[in-house]
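The structure follows.
The complex appears here without one of its protein chains, the remainder shown in place.
We call the chains A, B and C, going by the order they appear; numbering starts again at 1 in every chain.
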Amino acid sequence: MARVLLFGRLRDVAGWRERDLDLSSLFALRDALAAEDAALGEALFAPGVQAAVDKALVRGDASLSAASEVAFLPPMSGG
Amino acid sequence: MARVLLFGRLRDVAGWRERDLDLSSLFALRDALAAEDAALGEALFAPGVQAAVDKALVRGDASLSAASEVAFLPPMSGG
Amino acid sequence: MVRLQEEPFDAGALLTAFTEGRRETGAVVSFTGYVRAEAGTVETLELDAYPGFTDTAIEAMAQEAQSRFGLQDVLVVHRTGRMGPGEAIVFVAAAAAHRRAAFEAADQLMDYLKSRAPFWKKSHGDGGGRWIEPSAQDYEDAKRWDAPPETTPSESS
Partner (left out) sequence: MVRLQEEPFDAGALLTAFTEGRRETGAVVSFTGYVRAEAGTVETLELDAYPGFTDTAIEAMAQEAQSRFGLQDVLVVHRTGRMGPGEAIVFVAAAAAHRRAAFEAADQLMDYLKSRAPFWKKSHGDGGGRWIEPSAQDYEDAKRWDAPPETTPSESS
């Protein structure tokens, strides 16, 4: 059960901020979200959207454990 | 009777800050101060020392009235 | 020190606390950023942060500025959540022996914060909500500091 967090406009698109999902890799998790919600899928694959696992940015795939925290981060606005 | 004000190190050299002197021009006033106190005279003619009459810097000579305020200003230190 | 908070802050009170008891400090520069009314177009601003990620990223920026400019101390306080016009959103203070270091550090830190800090910003106005990204100017401002320290703007000019 990885915890999934959405930020910025991803929250508006999805209609939620936080969910628990039981998937073993980042790409599998993202594909599952896209399959369930096409608009969110499009937003997750949009340019500039990054993913963090346990508060560290990751490029490419990453394996997830039950305690993992996954965050999807649209382009940052600055402060 | 022009009022004469000294600032910065000129005060230390002269040993006074303010005096009234009855002279009709800036150059005559400066010469009188120099004649009376050679050390002050040297300090007044040192490079960078400016004079103000009625709070405005003057280059060259200026005539003085009884109500004139004359200030001798050594190089400014900044704040 | 970096602090994210939902509560409003008073910039002057932060400056008073920051400047207390500094006998070797010659210069303190502070920056306070506000939500502008922009003739009524911005009603409120909403700022999302990712706790544990956003503050860590800002702490890294603050430490980079501290070591680059030889600061004695640095403070960043940033609000999150909803804010109205006239409310302070960010406060940065830098203490140094000399003023140039304090000015440049606060300047760089603000440029980085405005363009690279992991926040997500939404303005709520007459036309509804709108997500905001850094302006081209913000990106340009931040790039000024990417050259090595030997060629910072003030030293090359």
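Quick note on the criterion: a residue touches a chain if its C-beta (ideal position, glycine included) is under 8 Å from a C-beta of that chain, and two chains touch if they have at least 3 such contacts.
Bear in mind the structure is a predicted one, so any value in this text is a computation, not a measurement.
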Chains on display which the left-out chain touches in the complete complex: B, C
Footprint left on subunit C by the chain that the document does not show: 10-17, 19, 21-34, 36-38, 85-86, 88, 97, 99-100, 102-103, 106-107, 110, 114, 141, 144, 153-154, 156-157
For subunit B, residues in touch with the removed chain: 5, 7-9, 11-12, 52, 55, 71, 73-79
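To be clear about the criterion, only the chains that are shown with their structure count from here on.
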Geometric centre distance via CA averages, subunit C-subunit A, whole Å: 27
Subunit A and subunit B: spacing of chain centres that average the CA atoms, whole Å: 76
